[in-house]
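Omission of a single protein chain aside, the complex is shown with its protein chains in their original locations.
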Amino acid sequence: MTNIRSYWWIAGAVLAGAVILVAFQFSTTNLEYSRYNPDWNGTSAFFGLIEAHHGVELRSAAQLAGREGSMLLIIAPRGDLTPDERLRYREFLSSGNSVLLADDSGRGNGILSALGSSLRVTPGNVSSADREYRDPSSVDAFPAGDDPLVNGLHTVCLNRPAIVSGGSPMLGTSILTWVDQNGNGRLDGGEALSRYSMMASEKIGNGTIYVVSDPSIFINGMLDPAVCEGNRELINRILTGAPNGVMIDQEHGMTGSEDGAIQLVNLMKGTTLIRATALLLTALGVIAVYRAIKKRGGT
Amino acid sequence: MHKKRIALLALTLWLILIIAFMLLARTLDLEIFFVLWLIGILVVVELVSGASATPRYLRYLRFVIAAGVIIFGAIVAQKVLEILSR
Partner (left out) sequence: MTRGLAGVVIISALAALILGMIALHATSPLLYNPSFDGSTPAHTNPAGLEKIGNDQAGRLLPLMSDLLDSPGTIMVNIRYGDLDLAQRDLEEFSESARSFDTLVVNLEMSESEIEEFRRMNRQNLDIMTELLNSTSRMDELRTLEVRFRDSNDPQALTSITYEGESLRKKVRELLTDYESQREPMIQTGEDLELDTTEYQESHRIFEEIVRNIDEEQDTRTRELQTIAIPVADPFHITMRVSPSVVRYHDTLVISGFLSGPDTSGSEIELFVDSQRETSVVTDPSGSFSYKMRIESVSPGGHTVFSTFKGSTFSDIHSFTVETLPTTLTLTAPSAVKGGYSISGSLMAPDRPVSGAGVDLILDGRIFRKIVTGNDGNYQAVISLPEGDHDIRAVFTPLTLPLTPSESESRHIVVTPEDVPMTAPRLYSLLFGAIAIVVSSGGAYYYLKRRPGSLYPHPFTEFHSTNGQVSSPPEDQVTVTEPPKPPLEIRAGQTLEKYLQEDNARDAARLLFLFLRAEIAARLGLRHEGSITAREMVNSSKGRAFFSPLRTFTQIYEKVRYDRAIAGQEEKERMGSAFSATTGDLGGDEH
């Protein structure tokens, strides 16, 4: 009889392990830039920092009302603003707040023009001889201008950035940089060498818009551990620069992307009734197990 | 303890060990797993059989091992050809 019981223990242990794995599987994702993605291309580490700095997740434009001296981060934008949102965002800007948009695909240009900015992001294979890794698109950017966000910063390392046009440049590449049009990773005859702007700012009313042409600086692989001294400093300054805290746009940025299971989990976390029911069921389950063990031990 | 139980436990632990190392190395390769499994089961069966005749529970297992040896031969052939053609 002893042998059969030990089999139950082993089966139970395996089942418990499987449950843990399934729970982990459902609580994470591998969507690009997602905060629920713990892999190298997710932003889970960055969100850890946001929470440490008491940042707020923006799920609806109504949260923007009446704020002053905050910074809104839109990382890897997806989708455009609705007309109602446009009004609220513009009001947010002109009330003395700042918006930082990080984009290397050009999809954020709609949001930029809706906010009344002349800054634009032009995607392209920016490659440089001044690179951090053997990959030509691991471009180094150097501070320019005297905005407090970049003043005195060390070299910032980027990962497949795009180009920012317009505004006052804050981060730029060295002159040995080109756009690799035929994708062969080398400088060819038709590709011209030039300095390109990687980050720029523009004043709109009482507020400022910052555009960074590389959202990859926020991903786990680039942040944890930080690939360059300048990256860590820049992220720090972004999180602490605004006196009234930082907000992260989960509606319009890919940092908020979820797939089915996580949506469900978040929904459940959100609704109070479901939370209470889950708590009750867990308590009942624990009591049942306790009584079963007590009974067994008694015989 | 029955030899049968020990054999089963040993083989399972061996396979779990292989999987653990594969996870650590972040490389999951079916061919390596298969070859190591074959080695494991050959060793286990050899130890269990011993001097006396094969126990009942190992009778059908020998057919499985024979099939494994044939697949192993095919894998070796494929690997050698791969190296030659480089």
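A and B are the chain letters, set down in written order, and residue numbers restart from 1 in every chain.
Following the convention adopted for this analysis, a contact is a pair of C-beta atoms (placed from the backbone, for glycine too) under 8 Å apart; a residue touches a chain by one contact, two chains touch by 3 or more.
Just so it is clear, the structure is predicted and the values come from calculations on it, not from any experiment.
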Contact set (omitted chain vs shown chains) is A, B
Which candidate, A:Thr29, A:Ser70 or A:Ser137, sits in contact with the chain we can't see? A:Ser137
Determine which one of A:Met222, A:Val246 or A:Ile262 touches the chain that has been left out. A:Met222
Residues of chain A touching the missing chain are 32-33, 39-41, 76, 104-105, 128-135, 137-138, 140, 159-160, 174-176, 178, 184-189, 191-193, 215-216, 219, 221-222, 227
Could you please point out the chain B residues that touch the chain left off the display? 26-31, 34, 49-54, 56, 59, 62-63, 65-67, 69-70, 72-74, 76-78, 80-81, 84-86
